[in-house]
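Of the protein chains in this complex, all but one are displayed in their positions.
Up next is chain A:
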Amino acid sequence: MRRIALAAAVTALTLGALTACGGGTATTAGGSASFSPAAQGDGPITVWVDATRLAAAKLYQQQNPQVKMKIVTYDGDANGSNYLQTKVSLFNRTGNGWPDVVFSSQNNETTWAVQSGFTAPLNKGLIPQSTLDGWATGANAPCTVDGTLYCLRNDLSQTVLWYNATLMKQWGYQVPTTWEQYQALGLKVATEHPGYLVGSAGDTFTPEIYLWASKCGANQVTGPKAVTVNTSGPGCTKMATLLDSLVKAKTMATSSVFSTDFNKNDARKVLMLPGPSWFGGALFQGGFKTPKGQIAAAPMPQWTGDNTPSVGNVGGGTWLLSAHSKNLKAATAFLTWATTSDDYQGKLAPGYPAYAAAAKTWLAAQSSSGYYASDVSPTLQAAANQVWPGWGYGQFSQEAIWAQTVTPGMTAGKSITSLLPAWQTQIANYAQSDGYKVSQ
């Protein structure tokens, strides 16, 4: 078994030895500022997508049969798997093999992809500014490095409070608008309807739902290689205390909403669930199979006295264009279509499109589908502009750090509050190992 890993490593090294002995692989920051495309031709384009975005590539091929496309599915870098980065660093060594267009479910890819010269600048002549202006405000912020755009946002994943309208009405509960009310209702449900849930804190993206929305300064990326990490501010501690009290009351689940465990035991007992925009379609409709007409969305609760509403964000993938593409024309055409077209983004995509015009079509389709108990469009639209900008997109995966540091502690029965210092240390450690200057 280890032999396989060894063989893989050895093969990689040997390949490198054979092909790139003199290849200067040293990467310098800003090396891609002077973008010089490869010799252009009319060859086929290679497109990497995850299973969900496969539909986009297939539809494009169907509508444009004259375009020669090679469609490859990969894990989409889900959960920060770094598959793309690993492959690109190997391709950089061998000097070929790069895909032309890539979808990634992560929105921090530019943190390494710009430095390793993989991504092409998009707002320097490849895509007209008028098209780029069509994205929702701030949607392309994770794609922008020093004013240059290096990727396009696929979807927004602003968080809202999903709830079961039927049960809320039946039990005479008001949808909470403040975190204080949310906590009080959670404790009430624990006594009145034990077994029902008001949220889940068992996923790797738990900090992005709760702590991001609560303006916790754990991830304040202040520059391309600078981050401020502080988990002891009120935004962090207040939310951690809230989560702890609900975990203790057993109305806050501690297993992942995607786990077989949750699906088997808890899926039918969800009263409320703060989560990203894609929870509606992907989780309630697709995963839990909650019947039609029950689920609705309300704005995320806010802390009493805080007048600037803020929400979190969970993912929202990005599309990257390779700087090595030998057919930039075809690649750019596909990239533009995949991110802006009504046919895909408006009618087929599972998540809230980052391109505003497509988002309108998408929202209309959501409300006409009749799945939701009430129209979710106003809530989602409002939340799209409320994602707290104090939480950045660093190279290190916040999800992976939370999973490794906080989840095992929670499983062992420790409170989130008691784990905050360890969490901060670990974020600082990983940021430093990626070359970030860390202030705490």
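One rule holds in what follows: a residue touches a chain if its C-beta (ideal position, glycine included) is under 8 Å from a C-beta of that chain, and two chains touch if they have at least 3 such contacts; residues count from 1.
Please note the rule applied: contacts and distances are computed from a predicted model.
One chain of this complex is not shown here; going by its UniProt record, which of these names is it: "Sugar ABC transporter permease", "Ring-1,2-phenylacetyl-CoA epoxidase subunit PaaA", "Lactate utilization protein B" or "Respiratory nitrate reductase subunit gamma"?
From the listed options "Sugar ABC transporter permease", "Ring-1,2-phenylacetyl-CoA epoxidase subunit PaaA", "Lactate utilization protein B" or "Respiratory nitrate reductase subunit gamma", the omitted chain resolves to "Sugar ABC transporter permease".
Specify the residue from the set A:Thr144, A:Ser374, A:Gln404 or A:Thr417 that touches the hidden chain.
Once the missing chain is taken into account, the touching residue is A:Gln404.
Can you tell me which of A:Thr131, A:Gln220 or A:Ser259 touches the chain that was removed from the display?
A:Ser259
If I consider the whole complex, including the chain that's not displayed, which of A:Glu180, A:Asp343, A:Asp375 or A:Asp434 touches that chain?
From the options A:Glu180, A:Asp343, A:Asp375 or A:Asp434, the contact with the absent chain belongs to A:Asp434.
Among A:Gln40, A:Thr86 or A:Ser369, which one is in touch with the chain left out?
A:Thr86
Tell me which stretches of chain A touch the chain missing from the display.
Touch set of chain A with respect to the missing chain: 1-7, 9-11, 13-14, 16-17, 24-27, 79-82, 85-86, 89, 112, 115-116, 202-204, 255-256, 259-261, 264, 397, 399-400, 403-404, 407-408, 411-412, 429, 432-435.
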